[in-house]
Structure formats: structure tokens, C-alpha cells
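The complex appears here without one of its protein chains, the remainder shown in place.
Chain lettering (A and B) follows the sequence in which the chains are written, and residue indices restart at 1 in each chain.
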Amino acid sequence: MTAEQIIFLIVAAGIVGSALMVVTTRKLIHAALWLVAALFGVAILYAILQAGFLVVVQVVVYIGAIAILFIFAVMLTRRELRDQGPQVRKGWWVAGLLGVLTFAGLSFIVSQWEGFSKLAAEIPADADTLGSLATALVSPNAYVLPFEVASVLLLAALIGAVYVAVKK
Amino acid sequence: MSIPLSWFLILSAALFSIGLFGVLARKNAIAILLGIELMLNAVNINLVAFWRYGTIAEMAGQVFAIIVFAVAAAEVAVGLALIISVYRQRNTVVADDLDLMKW
Partner (left out) sequence: MTFWNDPINFIAKWLMDVFSGWGMGEVLAYVITAVIGIVVLILFSMGLAIFLVWVERKVVARFQDRVGPNRLGPFGLVQPFADIIKLIIKEDLTPAGADKFIYNLAPVMALGSVILLWAVLPLASNIYGTDLNVAVLYLVAAGALGTLAIIMAGWASNNKYALLGAFRMVATMISYEVPMVVTLLIPTILAGTMSIQGITQAQGGLWFFILSPLGALIFLISAIAELGRAPFDLNEAESEIIAGFHIEYSGMKFGLFYAGELLHAFTFGGFVAILFFGGWRFFGLEQYSPLIGVVAFLAKALFGYWVIMWIKYTMPRIRIDHMLAFTWKFLTPLAFVLLMVTALLHKLLAGAETWIYASSLFLANIMIGWITVEILRAVGRRQRKAEEHKFEDVHALHPAEGHH
């Protein structure tokens, strides 16, 4: 067991534990905060995968914006300050069964792939992953079209959300 | 890096399944959106892991992950705006109670 593997196992246990708390806890505000913990664990995973830019983007976009949106929405849509009654629907064991089946099915299908257990190549010391990511996002031979379409999508979402949520 | 790719793929499958359980089993509409966020994060882990363990010079994995970030943010913004608007009209966010269009 190398040090990297131990760190990965600790982080993975943290992510899975936080995700389980997100879907099972009664108080909704605690669920939102456990989501923050899970998102932070995913950011650490990106750091293990040496995708440095995605670490900060994950924290800024997911934790700094989406999680705060969730917390605001939870606080604005409650009649009292407490949650009441059961928080899962009556057929929740069917959902649990479906979840387990999905997990088993996905793992089985992916394990049939011949590259399933490969180890990663080393990143050469002079590789500028940040620079080539930036070039890929704006180069016409690469991915500038999805990048611009994503910005139009965000503009549409901004206008739509403001229009829907404005009190008339 | 001594971690085999299979560990990342199994972790993301587990996260995806937990998110799926959250979407199917919770009553509150906001809790359903939390499950969707978990599923999107699982997809992102997969994309970045395949970037790292494949050709590092080929940036498609990271670019796709960035597009998924943008789509997730847009979806959460519009979804939560809709939920708040529905709450103002109907005073509830329990998904089972929003059945005006049922036949």
C-alpha cells in the first residue's frame, strides 16, 4: 500500500460517507452541508488526478455558488424552522434495490474492458497541462464551439432564472 | 501514480448509484436536486480519470468536465428558481403534492 493509495482510500471513504448522509439525513440543511463535504472530497480527488485547474473551479463553482444556492433555497422554502415527518417516500427500498443493481451493473460492464486495471503514465515534467487546456478551450481546431455554446446556455439560464423567480 | 484506474471507476459508479437512490427515494424537491448533483459529480470524476489514464495531451476529458460544470450550474439555477416560484404559489415543495397536471 503506497501513501497515494492510502490517501485515495481515505478520501473515497469520505466521499461515499458524505454522499450517504446527503441522501438519508432528515434535516435538509444538514443534507446541503454534507453535499459540501462530498464536493470538497471530489476536489481533493481532482488534486490526486493532477488536474489543478479543476480543483479550484470545483471549489469556486460547486461549493462557492451551487451549494450556497441550495442553502438559500432550503432556507427560503420552509414554513417552520424544523423538518417534520419521514423524509423518504414509501417505496424507498425499491429505490435502494435499484441503486445497488445500478452499481453492480456498472462495475461489471466496466470491468469487462481490457484497460480496467491499468496504471497511469507519468506526466512529463515540462508538460504544461494548464496551457494546453486553455488552448483547447479557445482553438478553432479544438473545443471553442462547445465553450461558446456553454456560455450561451449560461446566459439563457441566467435570464430564465431571474424571470421565473422575480416576484410580480 | 500507483492507483489503478478501476478504483476511480468503481468510486464514481458508487457515487452515481447513491445519487440515483437520492433522486428516487426522497420527497422534497430540493433533496432530489441534491441527488442529481451527486450524479453529475460522479460523471465528472469518470471524465477526469479517463483523461489522466489515457492520452494526457488530449484535453477532451478536462474540457468535457468544464462543460459539465457549466451545465450543472445552469440546471441548478433554473431548477431552484422554479422550486421557489412553485413554493410561492402552492406553499409546498414536497414532490408528491405537486400533482395538478396528473390525469
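In the analysis below, contacts are C-beta pairs under 8 Å (C-beta built on N, C-alpha and C of every residue); 3 or more make two chains touch, one makes a residue touch a chain.
Everything quoted here is computed from the prediction, not taken from an experiment.
A.B. asks: Given that one chain is not shown, what are the shown chains it touches?
C.D. replies: Contacts of the unshown chain, counting the full complex: A.
A.B. asks: Given the contact definition stated above, which residue among A:Val59, A:Val110, A:Val144 or A:Val164 touches the chain not shown here?
C.D. replies: A:Val59
A.B. asks: Can you work out which residue in A:Ala67, A:Leu137 or A:Ala157 touches the chain that's missing from view?
C.D. replies: Final answer for the missing-chain contact: A:Ala67.
A.B. asks: Contacts of subunit A with the missing chain: which residues?
C.D. replies: Touch set of subunit A with respect to the missing chain: 29, 33, 36, 52-53, 55-57, 59-60, 63-65, 67-68, 71-72, 75, 81, 130.
Please note the rule applied: only the chains that are shown with their structure count from here on.
A.B. asks: If we count contacts the way the header does, which residues on subunit A are in touch with subunit B in the complex?
C.D. replies: It is residues 2, 4-5, 8, 12, 15-16, 19-20, 22-23, 28, 31-32, 35, 38-39, 42, 45-46, 48-51, 53-54, 57-58, 61-62, 65-66, 69-70, 72-74, 76-77, 79, 86-89, 91-92, 94-96, 98-100, 102-103, 106-107, 110-111, 115-123, 127, 129, 132-133, 136-137, 142-143, 146-147, 150-151, 153-154, 156-158, 160-162, 164-165, 167 of subunit A that touch subunit B.
A.B. asks: Touching subunit A in the complex: which residues of subunit B?
C.D. replies: Those in contact with subunit A are residues 1-11, 13-22, 24-28, 30-31, 33-35, 37-38, 41, 44-45, 48-49, 51-53, 56-57, 59-60, 62-63, 65-67, 69-78, 80-85, 87-88, 91, 93, 96.
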